[in-house]
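Accompanying notes for the structure given below.
The block that comes next holds subunit A.
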Amino acid sequence: MTDILLIMFAMTLLYMSIANRLLTYIRILVFQGFLLFGVTFLELSHINVTNLVLILLETVVFKALAVPLFLNRVIKHNGITRVAEPFLPNFVSLIIITLIIVITIVLSNSIKDINLDKTFFVVALSTLFTGLYIISTRRKIITHVMGYLVIENGVFILSLAVGNEMPMLVNLGIMLDIFASVLILGVFFNKIGDVLNDPDVNQLRNLKD
Partner candidate 1 sequence: MVSLVLILVASLFFTGIVIRTKSLASGRKGSGIFQPMKDIFKQFRKGSVYSSTTSFIFQIAPSFYFASVLMAILAIPLGKYPGLISFQGDFVLFAYLLAFGKFFMIISALDTGSSFEGMGASRESLFSMLVEPAFFIVMGSFALLTGETSFHEIFSTLHYGSNISYLLGGLATFVFIMIAMIENSRMPIDDPKTHLELTMVHEAMILDNSGFDLGLILHTTNMKFAMYGAIISNFFIGDLASMYTIPIFFAVQIGFAITVGLIESFMACFRMGHNPQFIFILTSVSLLIFFGVLLLLERFV
Partner candidate 2 sequence: MKTLIELFNLTAIATIVALPFLKVKGKGIVTLIAICLQVALVSIISIKVFSGTPIDYSYLGSYITGAIPVRVDYLSSWFILTISFTFLTGAVYGLHYMKRYIDQSANISLHASAYILTFTSLINLCIVQNGLVFLVIWEIMALSSFIIIIFEHYKKETLKAGINFLIQSHVSILFLTLAFMWVKIKTGTFDFSGITTYTSTEPALIGVGLFILFFLGFAIKAGFVPFHTWLPLAHPAAPAHISGVMSGVIIKIGIFGILRVLLLLKTNFVPIGYFILILSVITGVYGVMLAIIQHNLKKLLAYHSIENIGIIGIGIGLGCLGLGYNNQLLIVLGFSGALLHTLNHSLFKSLLFYSSGNVYQLTHTLDIESLGGLIKKMPKTAIFFLIGSLAICGLPPFNGFISEFLIYLGLFKSLSSVDFSLTVLMMFAILGLVLIGGLALICFTKAFSIVFLGESRHISMDKVENEKPASTLSFYAIVMLIMAIGVVPMLFLKVLALPVGQFAANISIDTAFEYSEIASTASMVGIYSAVFILLVVFVFLIRKMVTKNRPVSIANTWGCGYNGSSKKMQYTASSFIRTYRKLASSFLDIDKHKKEAKGIFPKVVHQETHPYDKIERWLIDKPIYNLRQLLSRFTFLQNGNVQSYILYGFIFIALVILVPEIIEKIKFLINFLNQL
């Protein structure tokens, strides 16, 4: 069951690679949030309840609702154009992300460790790389944020893999999530919106030598 969810998660990545509109990205993030909720629920069934509840809340409330809504608001508020302007055509990105997934599978296959749940590992890694890929191939700053959120999801999955023994780590992951999102989005993303009317990375390339 977990595996099915995870595979669906991987598919969201593929979808993300070909998505055009920012709104789609947000929807995908929401969906990923719910998937993670499911995974958590299935995986961490036997850790103490309060902690579990906390984690579940985080996945649903934070990942699936708060952040996407906030993103939505930001887009509206700053009047960002709806299209994620990628440097590369979607077709290429699709191929690349597929490759990423394949490669991670091959790589993880070379790892011989009984303690490691392969599915988690593969999905987590490919999510990580996808996030990176999105960050580095999209032009808008907000897409950077989204990419970062994807990376966070990947890390979260990885933490779930070891979550049974050390729920503490999962909490850490959550902290990271909240911290980063709050910092990046909350503290000043809207500031960027105030200062730069069309937040394009090229406008943040003045500090260089």
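Definition applied: contacts are C-beta pairs under 8 Å (C-beta built on N, C-alpha and C of every residue); 3 or more make two chains touch, one makes a residue touch a chain; residues count from 1.
Selection rule: all candidates are chains of the complex that A comes from, given by their letters.
Predicted, not measured: the structure shown is a model, and the values here were computed from it.
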Discussion item. Contact as defined above, complex as supplied: which of the candidates 1 or 2 touches subunit A?
Written reply: 2
Discussion item. Residue numbers of subunit A touching candidate 2 in their complex, please.
Written reply: 132, 135-136, 144, 201, 204-209
